[in-house]
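Just dropping this structure here.
Note that one protein chain is taken out, while the other chains of the complex remain in position.
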Amino acid sequence: MAAREGMIRRISGSTTIHLLLIISSLTMLMPFVWMLATSFRDTMEITREPYGFVPQIFAPGFGDVGTPTEGQTLSISRIFANYIEAWQSAPFGRYFLNTIFVALSCVVGVVVTSALAAYAFARMEFKGRDIIFMVFLAMMMVPEPVYLVPSFIIMARLHWLDTYYALIVPWTVKVFSIFLLRQHFKTIPQDLFDAATIDGASRFKVLWTIVMPLSRAILVTIVIFTIIGSWNSFLWPLVMTHSPEMRPIQIGLAAFSQEEGTEYGLMMAATTLSVVPLLILYFFAQKQIISSMASSGLKE
Amino acid sequence: MSQELSPQQLRQRMQRRKRLDVASALLYILPAAAIVFTFRLVPILAAFTFSFFEIKMGALVGYVGLGHYLKLFQDPTFWHSLSTTLWFVLGTVPPAIFASLFFAMLLNQKIRALGLYRMIYFIPVVTSMVAVAVIWKWILEPEIGILNYLLEGLGAGRLGWLSESRGIFQMMAGSIGINLPDWAGGPSLALISLALVNTWKGLGYNIVIFLAGLQNIPQQQYEAARIDGAGSWQLFRYVTWPMLSPTTFYVFIMSTIVSFQTFSLVYLMTSPPGGPEDSTKVLVYYLFDKGFTPPASLGRASAVALVLFIIILTLTIVQRRVAEKRVHY
Partner (left out) sequence: MKRALFLLPILAILLGSCAPGPSEDEVIFWHAMGRWEPALLELVDEFNELHPDMPVRAYNMSRYQALSQKIIAAVAAGQPPTISQAYEAWTNEMRAADIIERLEDRARGEFGLADGDWEDIHQVYLDECRDEEGKLWSFPFNKSVRTLFLNRDFFRSKGFDPDKPPTNWDEWRDMSLAMTADLDGDGRNDHWGTTGRNSVTIFGNLLLQNGGDFFSADGKKSSIAEPEGVEAMEYMWEMFGSRKMGYSTFDYAYQNEFKAGRVGMMESSSVSLSFLRGTISFDLGVAPLPGRKENIALIQGTNLVIFKKATEKQKATAWEFIKFLTSTENATRWSLASGYAPLRKSCMDQPSMRALLDEVPGLEASYEQLLTARSEPSNAAWFAGRKYLEEGAIQRVMRGKADPGEALRKTAKKINNEIESEF
């Protein structure tokens, strides 16, 4: 009897939880649904009737006599008209390639620099260690617009303006990644290091063969967040590049959002194109991210 | 053992070893340090140097000493952006913490479709600010935006959202017939709209961190408390909350730092930039405006930067001090 009551309570409790979760996740999703819906509507349709989650091409009666779409026929190119137009209106293929190349290069850089630095900060004793680490952390407190112009000057001196170097090299260090890895390295028991060192392994070897594999989950997190950061950066590439061959996806996207005469359908199609790759990436990595956050020990 | 080392030899060897250690440690941090030095520290120090000079449209005009700082403190817009920034931080940090903790607790149970929910909450995190701005501007549009349309359908009034410069306290008081003066109006609805979008965007990230924190709490603690007859509120109050305090503190510090630095949200979402009547002009945007809108004064912008840096640094230190006393490890 008591067990049954408990079960009922549990069931109704979990129904409430589900209800809360469903409502809130719908709220979270609503903007994206709206984005998708708008991306399938043409400008005339949007100006005529701005509200409507169902684009006219998907609505029953498309092309019927007496409707605004009279005589039109449905085809793949008609359905994806905005996507096709958005893709063709700018060198998006090139933008995507640039973005992917820059993101991957940053990932390599960030993993290498963070692993080395975090290892030193976590497991080595040397004078000035804590001060250097503090300086690193302080860098996180300075917003990007502050160092934009001096950085531009440095890039100009290096003749790096409008090159991949400008987009990659300064972003091959992420202080936050060093911080995360350092926290993690600190949790690895000293015995492991001692054992390896007795076996004659050099420090470097210990790092790559023992420590790094133990840090897989957190490395995945770092990789994902580096990709997200690089993929979504806007102000930096805007200022550091000027030819279309060098520009990444976000700049192409921002060009759709003109002050005057914004074409919402096109803009939403382009936005969708820019968001989807990262969503796919996240979908495959989400388990790792969550478990690594748990194991990273976000406590001192 | 004739090869026994004399104490002196031993000391020498130890010292050599230590020196080698230091050298190798420095080698390990060299790549990161070189980049941080060249592409962060030098530019930042250069920016701070700029603050003693007048640099207009990028061209050096002359030395002004502390002139920029004096002018800055006399500029009412500066004080206005400082208070706007504080409102923004207040409007994002506590709601973000409580909302994400709430959802993390909901998700920290054995329920079906957990992965799907987590995925959904995380979508805004991976979405770029450019995309977020595009989508939300379209949603919040006062005349043809979907949100006002839905509100109207529910029988509520339309709101100006991003173009509303009136303070929210003023609006709330106004709706029940009380007239509040401008100074007591509170943050503008435009700013609160930005704070909402910001919270929406960051929610998934904080949820994941809280989830991680929750999963680190040993189950025995709950069981022990349950045996003592604790109800669900007491479980939260005496187990979850204290055990979670390092995570909460971490989220608190990080989101404070990040929201003090808010820039692209304002840059991409508000028009006129800085919002109606400057009501969304947070400090970093003010800095950007001073430096990049003609008559662009990089010197003045850099002075703002230094002040902002000091504010953030002080806050972080204070937060740490407080936390050392309060946070349960």
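Per-chain residue numbering starts at 1, and chain names A and B are given in the order in which the chains are listed.
The working rule: contacts are C-beta pairs under 8 Å (C-beta built on N, C-alpha and C of every residue); 3 or more make two chains touch, one makes a residue touch a chain.
What you are looking at is a predicted structure, and each value in this text was computed from that prediction instead of being measured.
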| item | value |
| --- | --- |
| Candidate in contact with the missing chain, chosen from B:P94, B:G115 or B:P272 | B:P272 |
| Touch with the omitted chain, as defined above, among A:A103, A:V149, A:L207 or A:I289 | A:V149 |
| Residue among B:V89, B:A104, B:L244 or B:A296 touching the omitted chain | B:A296 |
| Residue touching the undisplayed chain, where the options are B:A34, B:L60 or B:L116 | B:L60 |
| Residue among B:V22, B:A46, B:V258 or B:L313 that touches the chain left out of view | B:A46 |
| Touching residue (missing chain; options B:S24, B:T38, B:S165 or B:Q319) | B:S165 |
| Touching residues (missing chain, whole complex) on chain B | 46, 49-50, 52-53, 55-61, 63, 65, 141-144, 158, 163, 165-166, 182, 271-273, 276-278, 291-296, 298 |
| For chain A, the residues touching the chain missing from this view | 43-44, 47-48, 50, 148-150, 152-153, 155-157, 161, 238-239, 242-244, 251, 254-255, 258-263 |
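Going forward, only the chains that are shown with their structure count from here on.
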| item | value |
| --- | --- |
| Separation of chain A from chain B, taking each centre as the mean of its C-alpha atoms, in whole Å | 17 |
| List of chain A residues in touch with chain B within their complex | 14, 17-18, 20-21, 24-25, 28-29, 31-32, 34-35, 38, 50-51, 112-114, 116-117, 119-121, 124-127, 129, 132, 135-136, 138-147, 149-151, 153-154, 169-170, 172-173, 175, 178, 203, 228, 231-232, 234-235, 250, 253-254, 256-257, 259, 264, 267-268, 271, 274-275, 278-279, 281-283, 286-287, 289-290, 293-300 |
| For the chain B and chain A complex, residues of the former touching the latter | 21-22, 24-26, 28-33, 35-36, 38-44, 46-47, 50, 58, 103, 106-107, 109, 111-112, 115, 117-131, 133-139, 144-146, 149, 200, 203-204, 208-209, 211-213, 215-216, 246-247, 250, 257, 261, 263-264, 267-268, 271, 284, 287-288, 291-292, 298, 301-302, 305, 308-309, 312-313, 316, 329 |
